[in-house]
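Structure below; questions to follow.
Excluded from the complex is one protein chain; the other protein chains are retained at their positions.
Labels for the chains are A and B, by order of writing; each one numbers its residues from 1.
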Amino acid sequence: MMPDMTQEGKAAKGAWTPDLSVPTVYLNAVSKSYGRIHALSNITLGLSGGVTGILGLNGAGKSTLFKLLMGKIRPSAGEVRIFGEDPWKNPAPYARVGFVPEHEKMHDWMTALEFVSTFARLHGMSKSQAKKEAVRVLDFVGLTEVADKEIGQFSKGMRQRTKIAHALVNDPDLIVLDEPLQGCDPLARTTIMNVIRELGKMGRTVLVSSHILSEIERITEQIIIVHHGKLVALGNLHAIRERLDQIPHTIRLVGKDIKALAKDILDHPAVFGLSFPSNNELLIQTYHFGQLHAELPRIVVENGHQISEIDNPDDDLESLLVYLTGGSV
Amino acid sequence: MAKSQPTSIWRGLDRKAMAVAEFTFRQQRKRLSTWVVMGVGLLAMTVLTMFYVDAMSRSYEAIDQDGDSFDSDGDGYPDGQERMLGTDLYSSFDHPGLFDPPVAPDDPSVWVNEDDIDWDNLAEGSYGVDDDGDCNVEGRTTSQKDANRNGVACDLVVTSSLFGEPIVNSDGYVDEDPDDEAYAKEASHRAFVLAIGKFGFVFLLGIFVPLFMATGLIRDEMTSGTMHFMLAKPIARSEVFLYRILGFLGLAWPYMVGMIAAVAMVTGLVGPSDGFYRFSDLGVWFAVLLASLFAVLVYSMLFCLLGVMWKHGIVLALPFAAWELGMILTTLGAPDAAILRFSVIGWAMNVVDAGAAMAWTDTGLLVATGMWGGGYGGPLEGAEALNTFASNTGLGLAPLPTMILSLGVLLFQAAGCWLLGGALFKSKEID
Partner (left out) sequence: MSDGTVNPEAPVKGQARMEVAWGANTGDETEAQAQTAQASTSGEIFEQHYTPWNGTLNPRWMRNWAILRHHVLGIFSKGHRPWSIPTRIFILIIFLAALGDAALTLVSSLFGESELHTIFGVSRDNLYGHVLGFFPRNSLYYPLIAALLVGGVISEDRQHGTSALYFSRPVSRFDYVGMKFIAVALIQSIVVLLTYFLYFLTEILAFGRGWAWMVDVFPMFLAGLVAGVMLIFTYTSIGLSLSSVSRGRFFPGIGLLAILFGTKTMASIVKNLFDREVLYLFSPYDCLAHVGQAIMGTQPTYTQYPWTYSMVALLAMNSLALYVLASRVASMEVTRE
């Protein structure tokens, strides 16, 4: 599965010497507004190396951020730089960039191999080189068997992987993936996540966007949280989570004899509040979510309670955002 | 590794161009609508050509323009024979049968189409020949024999009018009964070549093929979101614009060449000629080919530009097509109207007309003599059609400079559309 690192065909690569003083991705006070809607406001960001997850709800500005990076749209204010170049004015840095757009629509009439090799040729590769590279990346994403099938017949996960293959064909230093896991089944998710992690290990700069925290968690620890066009958090996921543990968290239990269960749980040091929204429902408030979550099943079983549901409604991006933004979601 | 890398930036550009063009070409090829459009175009041109073949193979009625196959006095001798031999046309008691020795009466059909127009020596200022000898007969006065007063009896003079149109001035009874079928076929043939060249290839195919296939080259990809793949590559947007057009031309140009070659082949073989093929038409066909290829180029650039400019680019393209229809109709009647300079089709028509002027130098004369028709009974069959579809080169220049200038203007228009389209595309935010 590992790509051939000494591969041929990196057309623009020979001329390029890494300039370590310049961050791969650099945004300085960037804003983008459509009329009166501010899609992004005053984002400053510098990234080099490793996998970074960009989290945000739908419409938070993740895609706008990527479009700015890919020179699709022009910033209303501020400067965007990729490898030190303005992507709106100069497409040259894309020789070292791979982009996976969120759009579902693809060129359904091509085979995966044709698709990847055609776009490889846009990097200045010759036909035979492009084909060789295409075979390599399709193998990397695990699509060798279906390389000669038309994309129109592909499942969603295969399409996503084809898109990723197309983005990797020039062996890029920066890979931007817009919602690569959306709509994929668990198997495809796992494959794609492995691919992304692999790329991170190879020292590439990878940007992945998602609106599902747990997905990003499985890929990377470095995250950026975008909300309402603003950067609300940037850093290690664990650090953010640890701080998240300090705020109240809710666990919801549904069962027959819920009052008895409440008695047993009340003594637990992590619990600081209980409430009963209905006869067979129990809400537990805790400051130490992780700890309680680990011990809860044991308590339930040891005391012989009957539980039909356990749910933690807060454990998602939304609650994280509530915390980070002070409750203004 | 070094071996496989592009040795120059040009090689890299070349590879990108080929990749995008090939991609576009294959994309168009995989679409059903492409084949429908091309098939309908083929069908339309085939139908027109079939009408032409039918017109060439049917026989035209031989008309006795001067009426001298008629026997006015009923003595069995046609008027023409009587006139030539100097007997009284209107007296049944005076006819060549009373000569010594008596002359047998001619079959009336001898006096139909008996004095054809002498194409071989008919050029401006030259003289026709009174083939049947009914002009220079005894008993006619000198002034009757020289009605056009050029000092030569029984001839035909072609002069130019103030507007450069040929005027036929005959002495009377000279070339007065042309061969209707020969004329009709020659005139219809030329008229058809011009009509299908101008309206069929340059106008119908030249506008509708790009309208169907080039309007969406960029716009469709932008709407569906697939443009994102291409724009995430190290390639400038104006390059994408140009290479997409190249890919389209890779399909449209061979199609036009094939169609024109096929029709040229059929008309060359079927049309009236001395040999087995009308080589003299090739110049016209070449001009038609040039004009339609350039028209397809300009229109595809323009429609693609309109598609880039606005989501509803088609709304702008349709009135433009209607404008071009108006302009091509204008070229027929007034090829030198100044307004034509603001169209694409006007310049393309100049190319065709210049080619026709070079290949068929005597078209104007053919029209003039056909409209004159021997001096009796109006235009010959085919003359009006040829008059409709043939026109002068419009710019007031000689044919070759006209052609070069017009092709240059078309190229300039295409380049302008590309630059504008590229610039617009570059400044477009793509969601």
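By definition in this document, contacts are C-beta pairs under 8 Å (C-beta built on N, C-alpha and C of every residue); 3 or more make two chains touch, one makes a residue touch a chain.
Computed from a predicted structure; not experimentally measured.
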Review point. Which residue, B:T24, B:T215 or B:S406, contacts the hidden chain when the whole complex is considered?
Key: B:T215
Check your understanding: For the full complex, which residue in B:L48, B:L282 or B:L419 touches the chain that was left out?
Key -> B:L48
Review point. Where the complex has a chain not shown, which of B:I63, B:V112 or B:L204 is the residue touching it?
Key: B:L204
Review point. So which bits of subunit B touch the chain we can't see?
Key: 33, 40, 44, 47-48, 51-52, 54-55, 188, 191-192, 195-196, 199-200, 203-204, 208, 211-212, 215-216, 220, 311-312, 314-315, 318-319, 321-322, 325, 385, 388-389
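Basically, only the chains that are shown with their structure count from here on.
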Study note, to complete from the structure: Averaging C-alpha coordinates per chain, one finds the centres of subunit A and subunit B separated by a number of Å equal to 64
Revision key, fill the gap. In their shared complex, subunit A is touched by residues of subunit B numbered 1-2, 4-6, 11-13, 15-16, 18-20, 22-23, 26-27, 30, 224-226, 228-237, 429-431
**Study point:** Interfacial residue positions of subunit A with respect to subunit B in the complex
**Key:** 8-9, 11-12, 14, 67, 70-74, 91-95, 97-99, 101, 103-107, 109-110, 118-119, 121-126, 129-130, 166-167
